[in-house]
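A single protein chain has been omitted from the complex, and every remaining protein chain is retained in its original position.
Presenting chain A:
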Amino acid sequence: MKKIGCLSVLAGLLAVTTACGGEEPAETDAGTQTGTGSETSTESKAGSGAASGSENDRASAPEQIIVGTGTQFPKVAFLDEDGTLTGFDVELVREIDERLDEYEFELRTFEFTNLLLSLETEKIDFAAHQFEKNEERQAKYLFNKEPYAHWKNFIIVDQNNDSIQTLDDLQGKKVLTSATSAQAQILENYNAEHDAKIDIVYNNGGANDTVSQITTGRVDATLAADFTLPLIDPNGKLKTTGEALSSADILFLFRKDDPASQKLADAIDEALVAIKEDGTLSELSTTWLGDDFTK
C-alpha cells in the first residue's frame, strides 16, 4: 500500500510538472507576444516608411558604430534610478539606430571633457551630447546637417540678483563654466576681445554644484542654455537674465576628413528628417526636456 501511495504521489507530481512544462512555453510566448506587440505598435507609429522597407537587407552584417555620450547631463544623457543610460540624446540615438539597418550603434559613456579627444583618437565614431555648432568646433570636427535641437545661451544668476543683464556687466565678476564647453568658448572669446576681463571659474561638472556656488556667492553667474536651467535648478533658485547671448544648432559631432564619417553623417541626417517629420523628435523633446526645443 505504502509503495503504491508513493508511486501515485510521484505520478501525480510528474503529471503536474509535465503539465506545467507543456504549458510554459505557450504562456511565455503569449507574454512576449503582448510585450513585443505594444513595442511594435509604438515603433510602427514612429517609423512608418524608413524602417519597414529595408528589412530584407539585414543579410549583410550591419556596421558597428560606437557612439560617445556622457552620464552627467540630466534629462539628456544620464543614468536613471535603475542605472540605465537614457535621456533625450540617448533615446534619439536609439531611435536613429532603429531606422538605420546598415548601422548598429553601441552607446559608450565618457566624461564630457574627454568626448572630443575620444572622437579624434577613434575611440568613438560620433558624439551625441548636445553639441552646439560654433566656428571653433567646425574648424576641427564634422557636424551633420540636420539639427535636432536649438539652444539659446543665457546668463544665469541668483534669482535675487538684478544687477546683471549683459556680458559687460560680468566684467571682473566670477562666472562658473565647464572646461571645453561652448559656454566657456563664449566667455573666452569675450575675454580675448575686451580689456576688462570676466573672471572665468572652470570646473569639470563632476560635483553638480552650480546652484550652490551661485547662491552662496562663490561665483556671480554661469552661462547655460535656456532649457537646461530647470534641469540643474529644479527648485528655481536661479533665473536667466538679459538677452540670449547666442543661439545655436545642436548637432552630432563626427571626425573631419573621413569618408566613412561623412557617409554616416549623411545617413543620420536622412533618418533625422524622417524622425522630425513624423513628430517623434518633438515628442522626445517634450518628454525629456519639458518642451519642444527642436523647432
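Rule of thumb we're sticking to: a residue touches a chain if its C-beta (ideal position, glycine included) is under 8 Å from a C-beta of that chain, and two chains touch if they have at least 3 such contacts; residues count from 1.
The definition used in the following text is that contacts and distances are computed from a predicted model.
Colleague: Pick, from "Amino acid ABC transporter permease", "Helix-turn-helix domain-containing protein", "Pyruvate dehydrogenase E1 component subunit alpha" or "Lipoprotein", the protein name that UniProt gives for the chain of this complex that is not shown.
Modeller: Result for the unshown chain: "Amino acid ABC transporter permease".
Colleague: In the full complex, which of A:Ile66, A:Leu85 or A:Val201 touches the chain missing from this view?
Modeller: Once the missing chain is taken into account, the touching residue is A:Val201.
Colleague: Out of A:Lys140, A:His194 or A:Lys237, which is the one that touches the chain we can't see?
Modeller: A:Lys140
Colleague: Check the options A:Ala77, A:Val90 or A:Leu116 and report the residue that touches the missing chain.
Modeller: A:Leu116
Colleague: Any idea which of A:Ile65, A:Ile156 or A:Leu176 touches the chain not displayed?
Modeller: With A:Ile65, A:Ile156 or A:Leu176 as choices, the missing chain is touched by A:Leu176.
Colleague: List the chain A residues touching the unshown chain?
Modeller: 113-114, 116-117, 120-121, 136-137, 139-141, 176, 179-180, 184-185, 188, 201-204, 206-207, 209, 212-213, 216-218
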